[in-house]
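Excluded from the complex is one protein chain; the other protein chains are retained at their positions.
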Amino acid sequence: MKVWLIGAYGIVSTTAMVGGKALEKNIIDKVGLVSELPFFSGIDKYAPLSFEFGGHDVRPMDNAYAASLDHWEQNRHFERHILEEVRDYLEGVKAAKGTALNCGSGIEELGKIETLEQEGLTLREIADRLTEDMKKFADDETVVINTASTEPVPKYSEEYHGSIDGFERMLDDDAKEYATASMLYAYAALKLGLPYGNFTPSVGSNIPALKQLAIEKKVPHAGNDGKTGETLVKTTLAPMFLYRNLEVIGWMSYNILGDLDGKVLSHRDNKESKVVSKDKVLEKVLGYSPYSITEINYFPSLVDNKTAFDFIHFKGFLGTKMKFYFIWDAIDAIVAAPLILDIARFLLVAKKKGLYGVIKELSFFFKSPMETDIVNTHQQFEMLKEWFSGLL
Amino acid sequence: MKVWLIGAYGIVSTTAMVGGKALEKNIIDKVGLVSELPFFSGIDKYAPLSFEFGGHDVRPMDNAYAASLDHWEQNRHFERHILEEVRDYLEGVKAAKGTALNCGSGIEELGKIETLEQEGLTLREIADRLTEDMKKFADDETVVINTASTEPVPKYSEEYHGSIDGFERMLDDDAKEYATASMLYAYAALKLGLPYGNFTPSVGSNIPALKQLAIEKKVPHAGNDGKTGETLVKTTLAPMFLYRNLEVIGWMSYNILGDLDGKVLSHRDNKESKVVSKDKVLEKVLGYSPYSITEINYFPSLVDNKTAFDFIHFKGFLGTKMKFYFIWDAIDAIVAAPLILDIARFLLVAKKKGLYGVIKELSFFFKSPMETDIVNTHQQFEMLKEWFSGLL
Amino acid sequence: MKVWLIGAYGIVSTTAMVGGKALEKNIIDKVGLVSELPFFSGIDKYAPLSFEFGGHDVRPMDNAYAASLDHWEQNRHFERHILEEVRDYLEGVKAAKGTALNCGSGIEELGKIETLEQEGLTLREIADRLTEDMKKFADDETVVINTASTEPVPKYSEEYHGSIDGFERMLDDDAKEYATASMLYAYAALKLGLPYGNFTPSVGSNIPALKQLAIEKKVPHAGNDGKTGETLVKTTLAPMFLYRNLEVIGWMSYNILGDLDGKVLSHRDNKESKVVSKDKVLEKVLGYSPYSITEINYFPSLVDNKTAFDFIHFKGFLGTKMKFYFIWDAIDAIVAAPLILDIARFLLVAKKKGLYGVIKELSFFFKSPMETDIVNTHQQFEMLKEWFSGLL
Partner (left out) sequence: MKVWLIGAYGIVSTTAMVGGKALEKNIIDKVGLVSELPFFSGIDKYAPLSFEFGGHDVRPMDNAYAASLDHWEQNRHFERHILEEVRDYLEGVKAAKGTALNCGSGIEELGKIETLEQEGLTLREIADRLTEDMKKFADDETVVINTASTEPVPKYSEEYHGSIDGFERMLDDDAKEYATASMLYAYAALKLGLPYGNFTPSVGSNIPALKQLAIEKKVPHAGNDGKTGETLVKTTLAPMFLYRNLEVIGWMSYNILGDLDGKVLSHRDNKESKVVSKDKVLEKVLGYSPYSITEINYFPSLVDNKTAFDFIHFKGFLGTKMKFYFIWDAIDAIVAAPLILDIARFLLVAKKKGLYGVIKELSFFFKSPMETDIVNTHQQFEMLKEWFSGLL
């Protein structure tokens, strides 16, 4: 199958490419790939473990190998020889020039960027260019995944975002203050009938206009915000307190990370969408809102080694207070990258089985799943298993 | 309802008594009680939140108030005024003299003990005395729960443990080396038709003879070993690694505790049953056995503030190793005590609904549930909910 | 000896009073008291373990017992019976009405307050009232200690803060925007010849005017900001990295606390002086400024159980990065209160030995010691020992 990656030169995308090709070559095992669990056997028939990659990016780099090497130099996040074994392929992957429209001040951290809007294009022209790029690459088995840096929360416009007609009008009006990059990419994908997965907290396809488009074009889509670290643990662990009727009286979540991701999130406007996305899960699991702190801070020496410190204060029988602490010390891209491949595969299965619109059964992969409040990791996993076994 | 507690003067039993009576008096809220979650509404009709307590013990103390106060002085595990408000009731609860047969060297840590075997009774006479004591107390709504200190693993005898006839013969033969205290208590309860729950890793009703007795007498029973601390967290968290196909390459579980429990477990023979019970859960959840360390050590100053340190080393995509740490800092009796009331209530519901034999749907409460390999906390909770909603 | 406490009804002050009287009555042992270490034997001759307490506060409470009980109800920070055994004494301790001038928005968290400025007094009149109050209480063996909530950093005025003449002019000019409560208390104490210790990060005696006054009046003083928690550990541990030539590449310090202190510090203006005080120590110990995060956040359920999470990222031989984590889980008032008594005793010894001005050898007790850059806990302790043994 083919995967078109928005933010193709980012660490998550390049790690997914390295892993995808290394899997094909049988030089790594399948650890980390949800879709390869025995529960999902049979997926190969619809979406085999064989990938072609393309994508958009706004950073002017030579190719995906150069981008991968750059990330590797910072992070040593896997064995170097793996990169070299897929080097030839990655050198052939060159991202098309993308857009960073309304991506916030954090985007400055990416260094020099080259965007379609810098060429003076109108919204309509940008959308057309994105569409053309995808079209050239895509076939019937292509999925588009957004892994680009987090955008600020856009201001909602019922007029432009409320319906696909409005959205088209926004493009024609060149109403740039209402559009963000992630919307435009999602629009292009859905318009072309390509399944779309949003691995970021950016708005992506999560507006009425694009949901309508997905239904009209009969395309499946899913999001938002890959559940890869502290939130994964939180939504796995919080149910324990619920089941045992232990009252959570405070939950501190303190995240530090370096890397571009950390730099971008250190910009208040970009961080906002992330923190909101993380914050709501406790209420959804527990049924009430304990006092909670969720912070993300930049810590350069960690690079992509995203570390989370959580402290849970809880009350038990007879009113006695007790404590729980955890430390999550992981490499974000390593946890995230296989999910890119998983989401792409599941979306392709969905498409082949004739499903369209939001596939809420993929909530297992997301912090803020669209159209469902189920964030309990266990329930999500059960839902995914049932959905899949019902499909085949 | 009535609850007969084996080990009535222990910290778990006395905390359950204090809490049970405090709930009746409405001076504490229902935090910690699983059976009071909305999922189990309707349980009140069968097993209201109103309790009478009795039990056996081998320590010569005046009454349950004296025992409670002793634990309180060591632990301050709840607000003192609660104890005083139920003092009158507790002063009326006096444990009958019990047995400590083959309870291992750890029993020495309890200090001076008084047992039926010290009176020179035969096995049959001991069993008869235990039966009489329970009979005097019990009514149709009585459940027996074992909370006594952990016994060593007894050596299995097909002749004496393999059938109820064999068990009766063991009593008649006075074959003391084959009987342990927990078996005798379980025998007495089941013989009288009283539902029996085993909150300890001791053998209790978990031999063919007693399982047969439970079926013949049409009594429900459940066990073993209350899931209250580190194992609760482990069986909640390990599924996350399974779901995400992250390979656990090592899991360290290091437990420290003071208190009698800690002292008893510092005896190698007594510890053995505990460690085995804790150790098997990872394999059951993950489907493979990662390298694991499970240790329990005595740490006097913590008293009942059982603390667990866990370190999980796991491998993700592209073979990269990552780390997770947690610290569980809780008061064991506070986590355990409400479960005593929960188990008693659910067993009473089971009895009233005509169920008998091992109630494996109560596995949610146990580290080593009988007759099921489901130890994933979430699956257990779903199973409990479904079972309950099917019953009513 | 006598101790006059600014913020007499706060948790640190009342805990110091409870402990001070309990020591006299021999119902607690001397754990936590630095001045009772064998290194300081002989101190009794100058400053025996026998205390009378008085102080200022802005909260209208009945007496120090009522205030203590209030803190105890929130925190259970020691055994209740101790409080009762010193109840009679504490009921006799009634704080004089104080000032909260320019104490920032955080002061609102204290609830209803009554201050001298509310009476419409001028600066001079306020200073006079504070002086009178102290004068009525004090004798030759009286020390004044500031434990009141943290004030915002005042703006420095060379005219008014640069000399004692300027300071007197500020009082006469009623230039309220330049004065803060802590300055006024410090002025009153020094003017009266009473040794003054500043246990808070507020400015206190740390302006040229008051340093000059201390020298003119030949009074010893010391501060600032009691080193009680995370900074204590940090200044003990950071030297290890220095000694071993391990490069600290990042140090995260994340503090959470409830209580009034936490509420006050959740006000940005009040927090500022605290964070600055904590932040500088790494540079002073290591000789360079690693990337560091120092945050303090409000976490109500912890009350005074101030908890700190620190993560140290360091680089070793051959450039390899390594990690260190610590969690400090202590009761702030319990760590702080004995130091109040220690500082009072050491200041009294200083006075009796004819020392005056800033006693920088007391830096061991402070986060931001005046007139020295030595913050390494070990060096401070050595300095304290040497100073003391040179005195006697």
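Lettered A, B and C in written order, each chain numbered from 1.
Definition applied: a residue touches a chain if its C-beta (ideal position, glycine included) is under 8 Å from a C-beta of that chain, and two chains touch if they have at least 3 such contacts.
These figures come from a predicted structure and were not determined experimentally.
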Of the residues B:124, B:217 or B:313, which one touches the chain left out of the display?
B:313
Just to verify: which one of B:265, B:302 or B:318 makes contact with the chain not shown?
B:302
Across C:185, C:328 or C:388, the one contacting the chain not displayed is C:328
Residue by residue, what part of chain C touches the chain that was omitted?
15, 18-19, 22, 28-34, 36-37, 77-79, 82, 232-233, 236-237, 239-240, 243-247, 315-320, 322-331, 334-335, 337-338, 364, 376-379, 381-382
Absent-chain interface residues of chain B come out as 249-250, 252, 254, 256, 291, 293, 295, 297, 299-302, 307, 309, 311, 313, 321, 323, 325, 327, 329
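We take it that only the chains that are shown with their structure count from here on.
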Between chain A and chain C, how many degrees of rotation does a Cα superposition need? Round to steps of 5.
180
With chain centres taken as the means of their Cα atoms, state the distance from chain A to chain B in Å.
44
How far is the middle of chain B from the middle of chain C, if each middle is the mean of its Cα atoms, in Å?
49
Among all residues of chain C, those touching at least two other chains are 325, 327
